[in-house]
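Left out: one protein chain. Kept in place: all the others.
Take a look at chain A:
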């Protein structure tokens, strides 16, 4: 609170970004955690809350006629512009916000003060929601070739790695220690993904400290052991995700890459993904393009091209595709590293996992994947997302790029993902918001030292509870092409600008009607109806047993009744018979007829209308309610109809 020089300013104007004409007058409040704008007059949509931890930058603009503009630029790409009448007020707000949005200590972050009304047990439950042990056992680990090594339990061998790590059973502790001493930051090769179908693995590490000629026997043994743990293959890939030039330059600093001559049976491969600084600049350019006010088509496309952003996304995707193909198609294990093994390595391993394993295309699967490959393996969220004031050079949109790769895949495979883009955007938002403790700190050790689990809440359960918002109605898990390996095209036209993320808050840029939302509603309702139907079927099954006998005797009459109600029906209803095939035909047609009528009883909204279609359906309803006497109303000339043609007739109509 001591940083707030001005808790409240009246008569502030809020500008809507895309149109200078639409503004709103109201009061601006600064609290310890939020900037709040409350519009005057209008009833709804007039409150705007911005978390301080989401604020990326505060900018004062030159005074205009109407006052002093203050720009708040957020990490979720929201840009808010206020116009404050008094210069001194504007300055005070500016100074306060500048300080509030740049916390110096973890304890200042919002997740430590966020206190929803849940008790301790519930908070603990939120942290237990994801269990990495369960994830490894889902993959089929531990097994006879791989086990958990206790070596890093106290984070002594590698303080940026998680406590539990999978290594081949055949490697001894000295080998691990030796290998870790030969790797940057001690990040020795360890398992990231295990494919139980063919025992292939994706392992990850940091670069070896090879310099120009150094070698390490233990490290060579380590790789040998990983290779041998995949009995089906006689070599393994070592993928260095850096451009070759960068890797060579590192040799001068005593780091570098594996020499193929020193390691048996490895195939070494460079994949030129640029470093965090290039990516940061690229995204900056992209954001500038996205914020252009009414650019021409040419300006936009040129800006998009010059940002190079999509080229970087493509290179990450291609790296992921290379690895996933090696695993699924060639059956060859892969070791991935970059420099430190927590940025590009995390991106590439997780993209490959999404391509390989349909589980990661489900809601929970993606959560687990981020928890495993990013959070537990020490992606430096605090540095990369700039949670605390510090080195601006450490900030880089590495996780943004992973989420975007998933989005690009969703665009190519609309039926392969259980989640929708809102899910990705929510994750993105919360990675930066510091609302939950998940993405605080740079490693598991730091989080443990800070007692994150005791002091904050976990985001995953929160997202899981809102999962209805995040479902993709088109998801078809059983479709063969959505199982197993996804093979995305990496043709340049497959990489698109992610409007929903970068122009998230520019409402007028997005489609005014959402196909997917609409489908979701339709789908949910169908499900609901199916449930109700099942209930009625149960009830009816009892009745049917009693009536089956009578029905056989009345066969001819019943068939004609079927014809009577089905003829005027809409064709869309007509293919119902196919779905119910499997019983004795005559009993069956009746059952189905009854089902339809049961629905009409349940949802009797059609009965209001008096046209021909509905009056027939109404009589159907009446028949059902007084079933045994129904046949009286039937015209006898229809009773000669062939039962088969009754079933197929409406289909062809």
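We adopt the following convention: contacts are C-beta pairs under 8 Å (C-beta built on N, C-alpha and C of every residue); 3 or more make two chains touch, one makes a residue touch a chain; residues count from 1.
To be clear about the criterion, contacts and distances are computed from a predicted model.
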item	value
Listed names "Myotubularin-related protein 9-like", "2Fe-2S iron-sulfur cluster-binding domain protein", "Origin recognition complex subunit 1" or "cysteine desulfurase", with the criterion being the UniProt name of the chain not displayed	"Myotubularin-related protein 9-like"
Among A:304, A:485 or A:540, the residue in touch with the chain that has been omitted	A:304
Touching the absent chain when the full complex is considered, from A:57, A:412 or A:483	A:412
Listed residues A:117, A:213 or A:294, member touching the removed chain	A:294
Sites on chain A contacted by the missing partner chain, in the whole complex	18-19, 21-22, 290, 294-302, 304-305, 308, 310-311, 314, 412-415, 473-474, 476, 479, 481, 489, 491-497, 499, 503, 506-515, 517-519, 521-523, 525-526, 529-530, 533, 570, 572-573, 575-576, 579, 599-600, 603, 605-606
